[in-house]
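All protein chains of the complex are present and in place, except for one that has been dropped.
Just so it is clear, A, B and C label the chains in written order, and each chain counts residues from 1 on its own.
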């Protein structure tokens, strides 16, 4: 941490701040500039959060952190990229890409089987489908719940593909663990720290979706919650942030891919369906994500989007999805990745 | 809903869209513009969410909602302002303002008693203090938990003031109900719909803090979750939204006050401490909130902010808080409110 | 500036960075942390912008500025608040508030005279009205141009009130100086640096409107452009920033008022009409601005908003404006200001 004093801070104020820094267990490094005194607080910066309270002390102008506040998620401490086993021979984080696809919500056996079949023969690797659905409106379809899990696992058996589904609260972790290969924590729960701790206590892979207003640093701190409980199988998913632009449902932050790949060793995938909110932009944004270095994609596919119980406007039809998979293969090859 | 067709949509596309609208149970009203066909879907707009899936249908340009999606929270259906009893003779929503104050986190008996005493003699009405703390970092202080609740209730007894504390997960609702007069749902949990449903099943007042990127409409939908479970005692709290500006920790959206007061009958209060992140801006922003029509304030007060375990930079010292209370009284009088 | 090296930076990289810092004319202050080397570059920070290029140097992690980059606008160097004479006995920046009111655009003699008369008898001080209008669409009304200036000056004569109007380009500065008491630079031109330099060469007061995505620091740098050309009569106007929220046209950043009052000696006013975009929110936000410490207001008033050629939805009718003026007086008294 750097603690910058105000111009004209008194000697008494300066002495008190030094005393406080030392009281918190840090060594003080003084630096006298032309106009003001600047202190460095030397010691492990992570956990130094308390030093920010010095801003409340008279004479202090601001407190500036130098190090990033995460450890386990950091590539600085773990330079080697993590490869995560998703089950049934599927993995993410190597040069081979992971494509997860499926409907927003599991709606019926016919629906989930149709989609699973299309995925399988187009070369996608993993099936998604919500059984418990977080919906903005209490009056909207809230998911098939346990019945949805059963349908997912039937598709898993039938087509031999691992499945991922969202966990919305601690109470349903246990049953979801029985049926799913990977737990998804949704964007709205990315700072639900109790939930993060609990999924951190399981031994299944956890996919974290970036929140609508989550900074990259906060996103990595959420990963740190899971990692610090002992579960090292965390996948990060960029899915669009909230900005002033309304032409797309969210603004898909593709630059988060290279930033995350630089800062963390964890795999990074992209969801162009939620990221744009419109099926017609999914294809170009899927290509962009792979070109930018993403380790995979999560794409919404529905047999009849116009009748979907949720997220219809952003879902591809199976034949559209097949076409996108062809394009992904070409982009992957251009950046030395395989599908 | 208004469904606008693309210029050049075919008759077949137009017919299919009409058919789908009717299939969802709505009456179709056609309107032929100079360049394109526009449909109105007549029927109750709330619950019409499924109509948005029509955007996936060939020939459709966009689907535009007309009505707001909330019912119980709406002033249109409930014109009279709701007054909520917070316990021990304190209420919110009338011409009398509510001032809630206290530390970010309960840290010790000495701390909470010092603050409670200062509140009481400065004319504030209710004590806040976190026992379970949502922290961005897993390595930061996570609250005294049950011990914090006990300390809060000791202050409650000693000074005869109701207390409010944050509920972070479903599991701790029960114990918090034993000790607190009002449950707070934090900004990070504002779309934790399972939690909202559960607090909706209690009979204590619930204070909802707007999320960092929650629109006013989404905020009211979160209130609707609580209301639709039968708990009609919901207080809304504006606490700053995330924008590009970094001079303040968040951007306190004071205009949310008149917008919310127009759209809902629920009480609206403002938290200038989280909203600005700096103690020196709390006073002017508290005044601004009251001048704009807020029904109350939530302000952080700590005996020694420079040693606080969280949120020190935004906490007032007790003597500073007393001064702010004097100013609030004057502003309140200028807008025909009392303290 | 603080220059933080990467963990594991080589001695050669460290030496080269020191060399470069000294080459730019700064003294180097070394600080060895537990994990990395941190340099302070000692010397005048303003003008140090070039040091940011060190981020391009191998081994450098980041470059962090300590001082603010503005001098003339800074309250640190000029602690005393500036009071600006607006002409005809009107000023801004003292305990007396300034209220500027008028239509978005000058449309006709009848319109501008009706408004001027209403202002005069409600106690407002200055008349606004656009003659040259920046419009998003090339097909929208672009202002009466020179004829508008003439109408403004007729109102000025008739009612003895100073007038302010927007200057959109360098070519029209001269003619506007003939007719107006104060030049307004609009939000869309706040980083039109050529225009800022030119108005800095005049001797009339200049009102700068914050841009939709202008940070407070950038806003002060735009003021610095005007001040550095010799014109010290700069008034800052907060008028809303662009965020994700769409319930209001912009998000009026009331906290910018105390932040600006702390960082600069220049007067700060607020425009709640553009800030909210809806006439019904102007009253509460005008009160909030004054309560937060603003030195004045700019409010749109139009005799028939439903027929206005621009900005009708946010304009008050004269009788509504009179009512707001009564309320402003009460709030002003509550914060020891007068109208």
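Here, contacts are C-beta pairs under 8 Å (C-beta built on N, C-alpha and C of every residue); 3 or more make two chains touch, one makes a residue touch a chain.
Note that the structure is predicted; figures quoted are calculated from it, not measured.
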In the full complex, which of C:189, C:202, C:248 or C:264 touches the chain missing from this view? C:189
Since one chain isn't shown, list which residues of chain C touch it in the complete complex. 20, 46-47, 49-50, 52-57, 69, 134-140, 168-171, 188-189, 191-195, 197, 211-213, 218, 221, 224-225, 228, 242, 278-279, 305-309, 312-313, 315
May I ask you to list the residues on chain A that touch the chain which is not drawn? 213, 215-217, 241, 243-248, 251-259, 262, 275-276, 280-281, 284-285, 287-293, 327, 330-331, 333-335
Kindly note down the residues of chain B that lie in touch with the hidden chain. 2, 4, 7, 29, 31-36, 38, 40, 42-44, 64, 66-67, 76, 242-244, 246
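Here is the rule we use: only the chains that are shown with their structure count from here on.
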Farthest chain from chain B by C-alpha centroid distance is chain C
Shared interface numbers for chain A and chain C above half of all numbers used, same, or below, different? same
Separation of chain A from chain B, taking each centre as the mean of its C-alpha atoms, in whole Å: 26
CA centroid of chain B to CA centroid of chain C, Å: 31
Chain centres from averaged Cα atoms put chain A and chain C apart, in whole Å, by 38
Can you list the chain A residues in contact with two or more other chains? 242
